[in-house]
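Only a single protein chain was left out; the remaining protein chains are all shown in position.
For chain A:
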Amino acid sequence: MSGSTRLENANPLIFERSLERVVTAEEEDESLADPIDDREIFDLIRSINDPEHPLSLEELNVVEQVRVRVNDPESAVSVEFTPTIPHCSMATLIGLSIKVKLLRSLPHRFKIDVHITPGTHASEEAVNKQLADKERVAAALENSQLLEVVNQCLSSRTA
């Protein structure tokens, strides 16, 4: 990121990170099956880096656990995300990062739906449409510059 370029939102609100999920006795018991739940999905996406700030999507409150819904038996996931400002030009990129993260981390049987929290972005519909279009997502990932930014958001290592 260039030092001289101005950030769109230089001083955003910061939210507290939730604690690590506590490992329960049931989880350590081999014989029981743990269904995939909201928190598990949230844990997958909360640590995604923001493209602008050295902060996670959770710290910027772009993703929240209440806006994650999963139905394990029916293999369906739905995630709503909230851009920090209504004109955020990064919204599509953030949505794409969430989508890619889930595609890589969930079993194939899942249908993944990522969209903007209703009423929080100026071009909400357009972004949602892009994110829902399989072909456009695939095409976006063919673009190596775009893929690079997405991978940076998903990388666990900080620069």
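Observations, loosely collected:
Heads up, the rule we're going with is that contacts are C-beta pairs under 8 Å (C-beta built on N, C-alpha and C of every residue); 3 or more make two chains touch, one makes a residue touch a chain; residues count from 1.
By definition in this document, contacts and distances are computed from a predicted model.
For the omitted chain of this complex, the UniProt record lists the protein as "MMS19 nucleotide excision repair protein", which is one of "MMS19 nucleotide excision repair protein", "Transcription factor", "Probable glucan 1,3-alpha-glucosidase" or "Glutaredoxin-related protein 5, mitochondrial". Only one residue in the set A:L13, A:V66 or A:A138 touches the chain that does not appear here, and it is A:L13.
Listed residues A:L57, A:V70 or A:V150: the one in touch with the omitted chain is A:V150. Residue positions on chain A in contact with the hidden chain: 1-4, 7, 10-16, 23, 27-28, 30, 33-34, 36, 40, 43-44, 53-55, 101, 104-109, 144-145, 147-152, 154-156, 158-159, in rising order.
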